[in-house]
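This report refers to the structure that appears directly beneath it.
In this view, the complex is presented without one of its protein chains, the others remaining in place.
Presenting chain A:
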Amino acid sequence: MAEKPEDLNLPNAVITRIIKEALPDGVNVSKEARRAISQAASVFVLYATSCANNFALKAKRKTLNAGDVMAAMEEMEFERFLEPLRAALEVYKKGQKGKKEVSEQKRKEKKQADGEHEKNKEDEEGEDEEEQRMEEEPEEGEEEVEN
C-alpha cells in the first residue's frame, strides 16, 4: 500500500467524545487541536505496538499478547495506565468467555439440528429445489427476452 500508516486515523467523532468527557464543561477544543490529538493517538498506537512487539520478539513469539502491551506501557513511562488497563482487561476477558460459551452452545445446537435434518434431508431438498426454481424463473425469463 502506498499509504502512510498515519493515514489510518481513528474516528474523529470518538476522539472528540473522549476529549470532551475528559475536560470540564464549558471548555472547547479547536479543530486543529482535535486533529493534532487524533494524530497523536495514531502515533501512540504505532509506538506502543512497536514497543510491545519488541517484547514479543525477545520472548521469541510471533503473536503480540496482552503482557507485551503492558510491558510496553511501562517502557514508555505510562505506568499510570497499568492499573486501569489490568482492570479493563479482566472485564474484557470475562466478556470474551461469555461470548465463547454462547457461540459454542450455538454450534452444539446446530450440530443437533443438523443431525435431525439428515433424516429429513430428502423432503427438505425437494423444498429447496422448488424455491430455487422459483427464484430462477424470472432470471430465465430475462435471458429469453435478451435472446
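By our rule, contacts are C-beta pairs under 8 Å (C-beta built on N, C-alpha and C of every residue); 3 or more make two chains touch, one makes a residue touch a chain; residues count from 1.
The rule we apply is simple: contacts and distances are computed from a predicted model.
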| item | value |
| --- | --- |
| Omitted chain, identified by the protein name its UniProt record gives, among "Glycerol-3-phosphate acyltransferase 4", "Serine palmitoyltransferase small subunit B", "DNA polymerase epsilon subunit 4" or "Codanin-1" | "DNA polymerase epsilon subunit 4" |
| Touching residues (missing chain, whole complex) on chain A | 1, 3, 5, 7-15, 17-19, 21-23, 26-30, 32-33, 35-37, 39-50, 52-53, 57, 62-66, 68-70, 73, 76-78, 80-81, 84-85, 88-89, 91-93, 95-96, 99, 102-103 |
